[in-house]
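A short write-up of the structure that comes next.
Every protein chain of the complex appears in place save one, which is left out.
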Amino acid sequence: MTDTPETQPFDKAQGESFEPVIIGFTCNWCSYRAADMAGTARMKYAPNVRLIRLMCSGRLDPTFVLKAFAGGADAVLISGCHPGDCHYINQNYKMLRRFHLLKRVLQQMGIEPERLKLLWASAAEGAIFAEEINKFVEQVRPLGPLNWKPGNGAHVEAPVHEEVPA
Amino acid sequence: MKKEFAYFPGCSLEKMAISYHMSAIETTKKLGVHLKELEDWNCCGATTYSYIDELLAYTLSARNLAIAEQTGLDVVAPCSACYKNMYFTAAHLKKDPDLAEHINFALEEDNLHFTGSVGVKHLIEVFAYDIGPEELKSKVVKPLTGLRIAPYYGCQIVRPQKDHEDVELPQFFEEILSAIGATPVNYPLKMRCCGGSLIISSRPAALSMVRNLLQCAVDSQADVVATACPMCQVNLEVYQQQVNQEFGTNFSVPIMYFTQLIGLALGIPQKKLGIGKEFVAATPALLRLEQAGAAPDQETKE
Amino acid sequence: MEKKERIGVYVCHCGTNIAGVVNVGEVSTWAAENLKEQGVVISRDYKFMCSSLGQELIQKDIKEHGLTRVVVAACSPHLHEQTFRNACKGADLNPYLCELVSIREQSSWVHTDKVAATEKSKALIAGGVARVVHHEPLEPLRVPIHPATLVVGGGIAGIQAALEIANAGYPVYLVEREPSIGGHMAQFDKTFPTLDCSACILTPKMVEAGSHPNITLLTYSEVEKVDGYVGNFVVTVRKRARSVNEELCTGCGICWEKCPKKVVDNVFEAGMGTRKAIYVPFPQAVPKYPVIDRENCTYYIKGTCKACEKFCPTNAIDFAQEDQILNIEVGNIILATGYELFDARRITQYGYGRLANVFTSLEFERLSNAAGPTGGNIVLRDGKTTPKVVGIVHCVGSRDKNYNEYCSAICCMQSLKFAHLVHERTGAEVYNFYIDIRTPAKGYEEFYHRLLEEGTHFIRGKVAEITDAVRLPGEEGKLIVQVEDTLTGNQLRVPVDMVILSAGLEPRRDAKEVAKKFGISCSADGWLIERHPKLDPVATVTEGIYIAGCVQGPKDIPASVAQGAAAAARILGKIQQKEIALEPVRASINQEQCSGCRICNNLCPFNAILFHEDRMVSEVNPALCQGCGTCVAACPAGAISGTGFSNEQILSQIEGLLLLNIPKKETVA
Amino acid sequence: MSETISFRQEVANLLYASEGEPLNTCIQCGTCSGTCPVAPYMDYTPRQIIAMINQGMKEQVLESNTFWYCASCYHCTVRCPQDINITDLMYALKRYSIWKGQHKEGLIGPTFSEAFVKMIVRTGRSFEPVLAPSYIFSFGMRELLLEVQGATELLLKGRLPLLPSRIKRLDNFKRMLGRIIPMGGLE
Partner (left out) sequence: MTKKLLIIDDDPDFVSGIKAILDTGGYEVDVAYNPKDGLRALQAKKYDLLLLDIMMGRGAEGIMIARKMRKDAKLREIPVLIITGMREQIAFLFPGEPVHPRFVDVDEMVEKPVEPKLLLDKVQNLIQAAEAKKAAK
């Protein structure tokens, strides 16, 4: 019987343990190309991250991150070009400012800061991109599912994760 | 400038290289550095332990390091082989927690524990970096003006690669010799090996290595070769006889410890520096120094 | 929901690249069943969507099923986005209503667990479908291309590129940091494998470039700043003061004859020879005007001398000359700034800088050059004695993890050339110490055989050290090369009179800053990164910026020339189109909602947002806007929207990825 | 798991420090053998030994004197363009040869190092005279005389160790070693 879409994709190794769902934002010029390079070099990393391509990390609106958490994501990855490498000169610095603001805001809303990660990755760093994703998944796994239900009416039916004892 | 160190003399400094021990203690005392000998230290194994079992080698060096850690001082080794063994044992144990746990399990039998907080230095690093050439120069009473010295590093002080030194042409030995007024000569083979334990296990090879070192010292018109390792001193000096017989040469190059030379410059009497215990008398070179010393402010030849 | 969109989903097998891991059939049927509410009316999987048959499949469905949106799940958008957009265009569907979801690089290639990869692919497609619903029809932005081109670096690659473009009738600005163009090639005596005299084949091109009506030579100049974007670059160039008035100077040379001040020339003569304070780097310099080296000229130091001014027949000397700042408008830029030689001093055991008769390859080039300091006689450092035995060391600083891991491509052939020159000029014995002889081009291997016939001793072994410490009789006064001849296993001590270190090529020291200045990136080593190492080596990720020659990596002269011409051809292609179609990704401000808070104004590095004092509203200038979207995210009133990456598109993509609006099927235990 | 492993993998297993198989990356450039001060006295140069290991020539490698003539001066390791720790390799081959009891005839190295470690395990300090028998008999008459002459001169200069020294906490020391090498006689 095929799993229904809500059940999380199980990773073959552990089988039983919790598999976080992570939304990842990448910038078109560096981090998305790093993901492409990880693909062409067939580097293996955990299937928990689903990437969204923006033109630049500066395009990241904090509401996107809140939307992802509200929608049921257990963690969010923000990645962009190394400071100084930005295709639009310095827009990644503005994302850095928003990232620190976001960390504090999320903490006040009861979301552990470990669920939000910032990663600089240049077009040539496919290996680092893959490695950091694996590390991030392992960092989030012990935190367990978020199941964040924002108080104000915008109640969104977050997919239920089977609560599986570790 | 650190004033106090835990001192690991090593087996050869008990008798075979007694003059290195005497001159080390005298010179450091004169410069205000206190060398506190490690209590109940054991032999570092030079290279032979690793032929049998590297874990055994780590345990024996780790025991010395753990004893040093109890004193809270960095440990200083005058012999290059002991220095290398302790330095790399500390490095390996810090890098591999499983290894450290296993070695500490063994050290429990002697109620010791290694944490990795101890720094490991060679004796010459104390003079070159902790005391420093300026401080050394200021304390010089009888500069060794005119004495041409070949600075012989040997292989284990800067090799294998640690982080900071230049591996092929370091200069800190020359700086020390200049600070005490002597003239360090350009000694091309200063980084080449003296043969070490090959003097026993492959004598012809070791004798040829010693021969090349002596030949090069003579070609560089050095009056004396300064070394910072008892094993090198023995190979270069005690076997000069056999080299002359083997290759029909007639070397008689005095091989002294750098601490003896520093001692002379600090005005410490020769007796206390163990001078006179050499096979190849250092006295002729030192005699020339006396006359040179007598002549007022002689221009030092660069 | 007003009229719902009619969406077609196409899951590509990509042979086994995707189908090997992702269950494409299951994904396709899943999309058809579960994304019906979103508007999916047709969902297929096909072996090669990017093939013409695959594209025709889409076009047929658009016509027959009246599709208004297309989602293709295949490879990375950087590969076939344009292909599927053209397919939609072919069926009269606006190309920007098509979304390419990457389930190859993002899923099949990077996951081993088939079930997880299939589930992830479903989520990625759901995200794509949710996003494509909010796509609007767009037209690419047409931007005019300025016909002028800037070439940075006057080496052979830069000269070739400049000539190709100029001969096609378009203006070129050739900027060169040194007083004359010519680059490293001007320093060589001969070139391999033909043994052409380097100056003889280079100077005609230099003269042609120097006198070409379409080429503006800006020598002794550097690019300070680059603004704008493809088709509309504004480049700030600092033309350093030569202290010589170029209109009046005839290049007669009296000034550098009379000038009393001699200076060691570390650049052109590689420290082997001297030049005067007022100088041209070499006789055939283009342009012919000399330059005063203000650090060493007595006038600038003590305010005296002025010999050059006295003797100059056309009083072209102008001590008060200032640097000029030029603002140049160009459409495209070619970076051809070349390489730097590996500093052989870093290998202390080879003795360069310590042992007199150890020379680097550039030093030997000057020694063997007729216009060089010794008039072409190959002599030792004392300038008199000719060497009887010469050792040439390959791979100095290359193929060595302690220095540079890469192979510098040209040192083998260069070493063979040196061996020939030594044979020809001095009749000395020559030893070449190599690991592998690499002769990878036409005529190279035959040149190697010629050297074998000439009796060169080839010793296969990387040199361990070079010393002057004599050990065996016959080594007195010689340099001893200690090496293992790996073919016999003997450790040799080869006494030689002269050693030539065939040093490798390294990127320019300021490569990182230059890359930043032109908005492109360079690899960890420092070589500039091409758009694609195999298929697109002369373009870069940034539109309008091209690279050619050794700046992209070590290569020989023919390859540099070919890349110079290739970059020129690419640019000529762009100039012909008169304009360039840019991605229609732009920001725009909805005037009603804009509260005039001006937060967005200084967010834009391209100053594309201007503020209307009168109406207290901001406005985006589409010509300058690059579409990064930072202002869109920053606007507190949400008044700024970005085409192609609007908030609705991204928020709905998030919902899709999290499978939120999927009808819940009862999960059967 | 494959039926058996190559000699190259066996050597890699000994070289614990480096992950994977360091000897694979050797490009046979000869820097190590060119640098080695003892290479002229070795049956095979260090480079040749690496080539022989890579081709599984176990017998010839173990019968060679190369790794017993290594002075462990690290000059090769520092200069290797492929970052291979050749000195560690020589140590590993020594361990392999001692554990198997298989080495070239007439080599002093093995017997000397066994005697040396045996001495340390018993007293904790080295005492050169006790090592003399392990190599003196393999010397010819001439070397014997020279050795005796050297020893007497050391005696005269007061540099010949006469009394074997030992560490105080010897029993702890022995039990400590027992935890590393679990053999009897260490009570």
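A, B, C and D are the chain letters, set down in written order, and residue numbers restart from 1 in every chain.
One rule holds for everything that comes next: a contact is a pair of C-beta atoms (placed from the backbone, for glycine too) under 8 Å apart; a residue touches a chain by one contact, two chains touch by 3 or more.
Keep in mind the model is a prediction, meaning the values are calculated, not measured.
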Check the whole complex and report which displayed chains the hidden chain contacts. B, D
Pick from B:55, B:112, B:179 or B:229: which residue touches the chain that isn't shown? B:55
Of the residues in subunit B, which ones touch the absent chain? 52-56, 98-99, 102, 105
Please output the residues of subunit D touching the missing chain, sorted low to high. 1, 3-5, 9-10, 12-14, 16, 95, 98-101, 114-115, 117-118, 121, 178-186
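Note that only the chains that are shown with their structure count from here on.
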State, to the nearest whole Å, the distance from the C-alpha centre of subunit B to the C-alpha centre of subunit D. 23
Length of the line joining the C-alpha centres of subunit C and subunit D, rounded to whole Å: 51
Spell out, as numbers or ranges, the residues of subunit C touching 2 or more other chains. 349
Two or more other chains touching the same residue: where does that happen in subunit A? none
Any idea which subunit C residues touch subunit D in the complex? 349, 399-402, 435, 460-465, 482-486, 489, 491
Spell out the residues on subunit D that touch subunit C in their complex, using ranges where they run on. 27-36, 39-40, 44-45, 47-48, 79, 81-83
Touching subunit C in the complex: which residues of subunit B? 166, 168-169, 188-189, 212, 215-216, 219
